[in-house]
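Before I ask anything, here is the structure I am working with.
A single protein chain has been omitted from the complex, and every remaining protein chain is retained in its original position.
Per-chain numbering from 1; labels A, B and C assigned in written order.
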Amino acid sequence: MPQPERENYLNKHYGVWSWLLTTDHKRIALLYLISITFFFFIGGFFALLIRLELLTPAGDLVQADTYNKLFTMHGMVMVFFFLIPSIPAVLGNFLVPMMIGAKDLAFPRINLLSWYLYIIGGVMMLHCMLTGGVDTGWTFYAPFATNFTNTKIVEAALAIFVAGFSSILTGLNFVVTIHRMRAPGMTWSRLPLFIWAHYATSIIQLLGTPVIAVTIVLVACERALHLGIFDPKLGGDPLLFQHLFWFYSHPAVYIMILPAMGVVTEIIACFSRKRIFGYSFVAFSSIAIAVFGFLVWAHHMFVAGMSVYAALVFSLLSYAVAVPSAIKVFNWTATLYKGSIHYDAPMLYAFGFLGLFTIGGLTGLFLAALGINVHVTDTYFVVAHFHYIMVGGAVMGYLGGMHFWWPKISGKLYPEGWARLAALIVFIGFNLTFFPQFLLGYMGMPRRYYDYSHMPEFQILNVLSTAGATVLGVGYLLPMIYFLWSMRYGKPAPDNPWNAAGLEWKTPSPPPTFNFDEEPVVTWEAYNYEQLDAPSKEEVPVAR
Amino acid sequence: MPDSSAATGLHAEAHNPALLHHFAEPQQQRDAASLGMWVFLATEVMFFGGLFCAYLIYRRLYFGDFAAASKTINMGLGATNTAVLICSSLTVVLAVWAAQTARRTLLITSLIITMLLGLVFLGIKGIEYREKFVEHHVPGASFSFDKVPIPGHPGQYADPHHAQLFFSLYFVMTGLHALHMIIGLGIFLWLLIMAWKGRFTPEWHTPVEIGGLYWHFVDIIWIYLFPLLYLIDRHP
Amino acid sequence: MAAHVDALYIFLLIVTGMMTLLIFICLVYFAARFRSRPGVRAEQIEGSTPLEVTWSTIPFLVFMVIFAWGAVVYFKERTPPDDSTEVYVVAKQWMWKLEHAEGQREINELHVPVGRDVKLIMTSQDVIHSFFIPAFRIKQDVLPGRYTVEWFRATKPGTYHLFCAEYCGTQHSGMVGDIVVMEPAQYEAWMNGGSTGPLSATGEKVFAELGCVTCHRTDTQGRGPNLQGVFGKPVQLEDGRTVTADENYVRECILDPGAKRVKGFQPIMPTFQGLVSEEQVNALIAYIKSIAAAKPGEGAKTSASVVAPAQSNGSQVQ
Partner (left out) sequence: MSEHESAKSPLKGYFAVWIALLVGTGVTVYAATLDLAPYNAAVALGIATIKATLVTLFFMHVWHASEKLTKLVVIGALFFLLLLLGLTMTDFATRGWS
């Protein structure tokens, strides 16, 4: 049925300034969407170059320092400019106010400032890339980054410093909004688990990011004035840098995965038409991950020269942080029991997430065991582990979320057939790329090697991995193409195409500027699919 | 920047011009603002926390050299600075109280006194930095720190590298604190302008409270900085 | 050593394999069994606390088993046996310099006899490197300004890869080498080929050259403490603390004498920071270890027997 051209947040204001100076959380979400996709394809391009380089044992595609710059830039762009902002800044910005029935975030202008900080950081990183790049790895460890390289560390570090504040401000906005601006009746136990996940993410963003900001200030001072804060010859201790760096960077991986968990929870509940199994356990496991995430950072440093007893403490705590993730996986699987499961594209991504996150999480157990960590850390086993969690988990969750809420964001339906095909290609390409790296890791191929001609036996697995990378690259291009296509030619979307539970589906799509025409009052429980599927009401036409 | 939110806010609730459009009523907006500031202060605690962690560890590793370096800093100036900041905290609390009870003159005078005390603090800090500059204790190329005895260990001299470590941490920590002080002065200048225009009423004076919270936080950081940096080993 | 790690690895593989299998079977079965069929509505299940408690405590207990086993393997891997032969490793940007106690110097190669414990005492001249032998399942970062220790016992002759596992710059991937494990007989032959007299002899020479002997005398009139029989034993410091005289302490005394001064001695020892190379520090430590056994007053027995060649051997590459 053709939607009458109704006034919504997209066509209310026109012109460049209406976008660049908007304080509407939905428009800021779209601004983030465009800038994040841009950085995602830059990082992805670097990843492809890295994989191509590793096709042959001898380093013949690029020189040594170019390769070092490639993997450093791939790391920095993907971590700080895609993974950390992706779901919180795009889906979070768009949906958090709508899901709790608010008109907008608590501080709309700070939200716009957060996007501008992200763009300033991004431009600084691009400039740093184009004028020479950085060759220290995204972890820029102390004695090398501060004294033994003259690539543009200070500029890249300041770019991350500025982008870090964008992440802090988003976290601040979410915490205050979730506490203060819930619609009447929206108690904490009625909140969608997407909101719980973003609340936990914001806690980490708020308490973790400042520590890396300080570390960057110290690194900049050290490089500018040769002070010796981390330089062993002048009395400094490189391990102190690693402690301060990983204190943020480990919780940062939870910033990346928690929102994806929130998205997957919503998708699984909606497509199995069922309430989530053990709602309070899943909610509190998000908070537990956020808090325990701060206790475990030194499992990245077991072989770095840390004392043996500290390694014991951190290994024990690392196992404690694995339990909440295990609870979540069990609850998701239990939700499928006795459901009525539909296989739309978002559900395929959710299944992909479930499978790959389980493998990623379990290989984390290998890395937390002290005995094995000594052998596998700094090898391709670690690379495979964190790619399974980041790409298998966070990116799958992000794509699933984009498909699930695309009708709400753009008011158009994406082509279902193509979407399922893309999900399959991404799944196959991913496994082909990263599973061989587990074997490579245990066989002992170290990380960040551009030339392994000394050990040619690793070549077969590397060739497999590169083949997978190209398939994965194609898999990622498809969604972008058909999303853009659907903006123009897609069928107009009804208010609730998936007949999903949640306040954001109660308002027309695309939603009006103030989200709700009249103030919503919540009287139902979180995932009330029995009311939604009740035959008494006329069956809402579920678009296929 | 066109204040689009204020314009659209009008149709929601006309009587209070300062109520932003997306809040239901003023109490919600005030609570949101104060929670926002408190959470921001939590991030600042972690920001300085990272520095305190580095300082704690290096002080434990090189206690003698840190004590020697700390002895060369002027304790008197540090103590007066602490007193200055405590007085400024008092005037800030008076300002908040004045805003609550609609005492416009008291509000304006206490805001001005707070800013003056802030400038005095930065002045004293400038004197200290100049003193360090003259004694070549500023880390970097011109740093020289030889033949300085370690307190309590007669005859033993401090290692210049470790002393430079102390001074780099000293300058980074007090420098960042001074930067936060300058930002605080900017906020209070903006508060002064709004108070002068009479924008604050007993119902709506959130910016004064928020500015007060921020200033008190900067004072608390200095309360910890002073003993840690200045008073390591002052006995003769 | 490798066997222990592999055993734990296989155990973990089985445990996680079962867990993955369990979840995948549930996923596939539920997905197939509960496909949406017209007219069949989902049954709302609120959740069950006892089930939740069970599947959070059981994994935690399994994790504790894995943790304990991992810790045991880690401790065994981290405490070198006392009688192991020592090899000094100096990591430099993009090469490994190895030095046997018997004096052989090697670049990027390490010859060891089968079945003997080898303890590597490692330091770096510039950035953090990491001494990684995948076949022996051991890895240890090599930090500048400090000694880190690693040990292994080769059980099968052969050549094994040696990698640098911590990113250290442009030629990080070039910093590879080989560990050549030989039969004892072959090892002896190789040893005699290039021996230059024990490292402690070179150490004694450096001890004399740098004038240490003027203060650290074997009798008790020396201005510095008599170093005989000191290594490995607790030392009383000026500020009341006691420290065991291990490699790190001796190294610190050479490079930064004021830090931990011995009780009852004036702080007149100059710092040798920058005057002495890493190899010389290693040699001095080997020498001080060698006189640890000698009783105070008795002449250092190594200096009498060895015929110190006048000039250090040609193969030393600086």
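Here is the rule we use: contacts are C-beta pairs under 8 Å (C-beta built on N, C-alpha and C of every residue); 3 or more make two chains touch, one makes a residue touch a chain.
Computed from a predicted structure; not experimentally measured.
Enquirer: Looking at B:F133, B:W196 or B:Y224, which residue reaches the missing chain?
Expert: Candidates B:F133, B:W196 or B:Y224; residue touching the omitted chain: B:Y224.
Enquirer: If I consider the whole complex, including the chain that's not displayed, which of A:F81, A:Y141, A:F165 or A:F247 touches that chain?
Expert: Of these options, the touching residue for the absent chain is A:F247.
Enquirer: Determine which one of B:V45, B:L119, B:L176 or B:M194 touches the chain that has been left out.
Expert: Going through B:V45, B:L119, B:L176 or B:M194 one by one, B:V45 is the residue touching the chain not shown.
Enquirer: Of A:A224, A:V313, A:I460 or A:A534, which one is in contact with the hidden chain?
Expert: Selected residue, touching the omitted chain: A:V313.
Enquirer: Considering the whole complex rather than only what is displayed, give the residues of chain A touching the chain that is not shown.
Expert: 179, 207, 211, 239-240, 243, 247, 294-295, 297-298, 306-310, 313-314
Enquirer: Which residues does chain B use to touch the chain missing from this display?
Expert: 30-31, 34-35, 38-39, 41-42, 45-46, 49-50, 52-53, 56-57, 60-61, 75, 79, 82-83, 86-87, 89-90, 92-94, 97, 100-101, 202, 209, 212-213, 216-217, 219-220, 223-224, 226-228, 230-236
The rule we apply is simple: only the chains that are shown with their structure count from here on.
Enquirer: Going by the touch rule set out above, what shape does the chain contact graph take here: line, ring, star, complete or other?
Expert: Drawn as a graph, the chains make a fully connected set, so complete.
Enquirer: Highest contact-pair count belongs to which two chains?
Expert: A-C
Enquirer: What whole-number Å value describes the gap between the mean CA coordinates of chain B and chain C?
Expert: 46
Enquirer: So which stretches of chain C touch two or more other chains?
Expert: Residues: none.
Enquirer: Please list all residues of chain A that touch 2 or more other chains.
Expert: 233 - these are the residues of chain A that touch more than one other chain.
Enquirer: Across the complex, what residues on chain A touch chain B?
Expert: 21, 23, 102-109, 168, 172, 175-177, 179-181, 206-211, 213-215, 217-218, 221-222, 225-229, 233-237, 240, 243-244, 247, 514, 519
Enquirer: Can you name the residues of chain B that touch chain A in the complex?
Expert: 1-2, 4-5, 21-24, 28, 31-32, 35-36, 39-40, 42-44, 46-51, 53-54, 57-58, 61-62, 139-141, 159, 161-162, 164-165, 168-169, 172, 176
Enquirer: Which residues, counting only chain C, touch chain B once they are in their complex?
Expert: Those residues of chain C that touch chain B are 238-239, 256, 258-259, 261, 266-267.
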